[in-house]
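Starting off with a structure, shown below.
Missing here: one protein chain of the complex. Every other protein chain is in place.
Here is chain A:
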Amino acid sequence: MAKRQKSYKEKEAAAKLSPGIIVLYILLILFCLLVISPLLIVVSSSFREPGNMRSPLELFTQFSFDSYISAFTKMNYPMQLLNSLMTTGGSVILIVIFATMASYPIARIKSKTSRFLYYFFIAGLVIPSQMVIVPVAQMFGNLNIPNTRFTPMVMFITCSLPFSTFLFTGFMKGVPVEIEESAYLDGASLWQRFSRVVFPLLKPATVSVVITQGMWIWNDYFFPMIFISKSSQYSLPVGMIQFLGDRENPAQWNVLFAACVLCALPLIVVFAVLQKQFINGIAAGAVKG
């Protein structure tokens, strides 16, 4: 497969008659193969029967869904998928609401207080979650917040606020003040101005926040691992932790690979559909920030 791709690319490049470009193509193809080779082996092995560990380097020699069926049942896939969807979706919606609201005064009022609040939020960016997890867990205990599938959402939202507020503030400063002034003269209230005038104009930043934070939340296993005790409430990544012991057992590797594919699949599908938004959203998030 690799060879065919290479010669095809070479032909294309040869049309431009530049040896530099050909070398570039070869290097790029080799590099990309190197990068995705672990993934190829994972996908290929996941289609083997659970026991078949013979020479995994021979790609796609067997097509069986046994490993998938086994992983699917062991993970309780539909349940975990639903949990993941609910927590990610819910968190992202609340992040957008809270962060846009917070950045509204920070971007619009020019005073020492608002500048202080801005840096106050940014400072949160550098604190790793492992560091504060014990006091945070105590705080949950003191506030009598029970461990449910939605408990990690509190932390997802809190940890996303610094980045999101930062991004929205930067973006909101670019929204002309004149628009709001005319809305004010037309008698719009603060809330109306925020929700009807400013918020719709923040769409590019919203897309960026939804993608970057959504991706992080979807993939995070740390907070669910700490805050969820029942396995029926696990999200996909934290469900993967139960496979940790299986690494010692070679007979389980193909099932493990199938579980990895199942876990990653939803995001891959979304990425495939919304590739352009992903690329732009990630770039915009970093460039603005």
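Keep this in mind: contacts are C-beta pairs under 8 Å (C-beta built on N, C-alpha and C of every residue); 3 or more make two chains touch, one makes a residue touch a chain; residues count from 1.
Assume contacts and distances are computed from a predicted model.
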"RNA polymerase subunit sigma-24", "Carbohydrate ABC transporter membrane protein 1 (CUT1 family)", "Nickel import system permease protein NikB" or "NADH-quinone oxidoreductase subunit NuoB" - which is the UniProt name of the missing chain: "Carbohydrate ABC transporter membrane protein 1 (CUT1 family)"
Sole residue of A:Phe47, A:Tyr104 or A:Phe171 that reaches the chain not shown, by the stated touch rule: A:Tyr104
Touching residues on chain A - with respect to the absent chain: 9, 12-13, 21, 24-25, 27-28, 31-32, 35-39, 41-42, 53, 55-57, 97-99, 101-102, 104-106, 108-109, 111, 113, 117, 121, 124-128, 130-136, 138-139, 143, 154-155, 157-159, 161-162, 165, 177-178, 180-181, 184, 190, 194, 215, 218-222, 236-238, 240-241, 243-244, 247, 250, 253, 256-257, 260, 263-264, 267-268, 271, 275, 279, 282-284, 286-287, 289
